[in-house]
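In this view, the complex is presented without one of its protein chains, the others remaining in place.
Then we have chain A:
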Amino acid sequence: MTTKLRIAFLPLTDAAVLAAARERGFAEEERLSLDLLRTTSWATLRDRLVYGQVQAAHMLAPLAVAVTLGLSQQPAALAAPYKLNVNGNMLVMAKEFAAALAPETAGRLADPLGTAHDFAAAIGLWRRKPVIGVVHRFSSHALMLRYWLASAGVDPDRDVVLRVLPPSLTVEALHAGEIDGFIAGEPWGSAAVEADLAETVAVGERIWQRGVEKVLAFRENWLEENPETVDSLLRALVRSAAWCDDPGNHEVLADLLSQPQYVDQPAYLIRRALTGQMVIKASEPAISNPDFLLFSREATPFPWRSQALWIYSQLTRWGMAEHTAENAARAGAVFRPDVFRRALAGSDVPMPGASMKLEGAVASPLPVGSRKGDLTLGPDRFFDGRVFDPERIDDYLAGFARKR
C-alpha cells in the first residue's frame, strides 16, 4: 500500500532533494507518494505545517527552532530528523554599492573578513543606511549576514536596515530600488547578477564552510506517531540526495527544477549553484565554488544537535531568544539524530557515532568515527576562525563582546 504525504516547499534550488525524490522514483521505491505543495512565503509554509495541512516541510533550520521556542506565531514542537542541504546562499549588492568593494571579484569572495571591512567602509560612503533584503528573521541567511557584518564592527540592527522579503520578490525589489542588496538561496542571487542589477559580495560557504540551511521539519507528535512513514521518507531522501550530488545528474536536475511546479526559473541559472560555477558579475566568467551547495556527501543530511545549538546561540546573541537552560535544551532537541539513525540503521550510509561535535574545528577533510563505512567530514570553519563548543555556549557568546 502506498502512503501519501504532503510536503510544503518554497521555490528554491535547495528543494532539489524533495523534487528528485518524487520525480526520480526514490519515494515510490519506499511506497510513498509525495504531494509537494509549492508555497510562496515562509509564514504560510510554517502555518501549513503547524496547523497540520502538510505532514512535513522544507524549512529554514532557524525557523524550526524559533517555532519550537514560541518565537514565530503559534508555538509548536517541531522535529528535524534530516538536513536537506548545507550552504547555498549568496549575498548580492547593487552594482553602485559593490563599486566601493575590492574590484577583483575572486579575491572578494576568498577573503570574507577583508570584504566585511570593505563593506563597513562602504556603508559610510553610501547616501543612507543600506537596505539589505533577508528572506526571514529566522533564516540561516539572516544569521550568517549578521555574523559576517558584526565581525567588521557593523551592528546589523543599527548600521543597516534588514528588510524581510520572500526570495521570489528580491530581484524585483532590487530593480525598483527598494533594497540595495539581498541575501537569499539560489537561484535568486544569480538571477539578480544575470539581470546585471547586482554583484556577488559573499557566498554562504565562505562565511561558514558547512552552514546549516534547510531541514525537513515535522510536527514532533506526528513524527512520534508515524515512525515507519518517517523512516521510509528518510531512506528515500538519502538516495535522492546522493543522486542530486552526482555531477552526472546536475543537467537533468536543473531541468527538473526549472519546471513551473518547482522553481520556475531558467535551468542555466539553477545549474550554477548545483555545479558551483558561480557568476559574480554579469560580464565575468564563472568562478568555481565546489562546495557551494551540498546535499549528500560528508553525511550532509545528518542533523547534528550542535548545529541546532549554534542556531540557538545566534538567536540569543541578537536578542531574539532568551538564553535559559530550558530554551537551550528545547532548541537542541529540534534536531533528531536518533530518528536519522533509526531510519537508516539497515542501510550502508556512513553514520557518525556522536550526535554533537565542535562546529568550526575542521580545517581540512577529516576521517571520523563512523558506525559503518568511511565517513570524512569536510572543512567546516567559520571565516573568523571561531569554534563553537555546544557544551560551552556561555563562553562562546561572551566571546562576541556585545552590549546586549
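Heads up, the rule we're going with is that contacts are C-beta pairs under 8 Å (C-beta built on N, C-alpha and C of every residue); 3 or more make two chains touch, one makes a residue touch a chain; residues count from 1.
Convention: contacts and distances are computed from a predicted model.
A.B. asks: Which one, "3-hydroxybutyryl-CoA dehydrogenase", "Phosphate transport system permease protein PstA", "Chemotaxis protein CheY" or "LLM family oxidoreductase", is the UniProt name for the chain you do not see?
C.D. replies: "Chemotaxis protein CheY"
A.B. asks: Please identify which residue in A:132, A:169, A:203 or A:263 touches the non-displayed chain.
C.D. replies: Considering the complete complex, A:169 is the one touching the chain left out.
A.B. asks: Please pick, from A:9, A:26 or A:42, the residue that touches the omitted chain in the full complex.
C.D. replies: Result: among the candidates, A:42 touches the missing chain.
A.B. asks: Which of these touches the unseen chain: A:137, A:235, A:271 or A:330?
C.D. replies: Candidates A:137, A:235, A:271 or A:330; residue touching the omitted chain: A:137.
A.B. asks: What residues on chain A make contact with the chain left out of this view?
C.D. replies: These residues of chain A touch the chain that is not shown: 40-44, 47-48, 51, 53, 72-74, 135-137, 163-166, 168-169, 176, 178.
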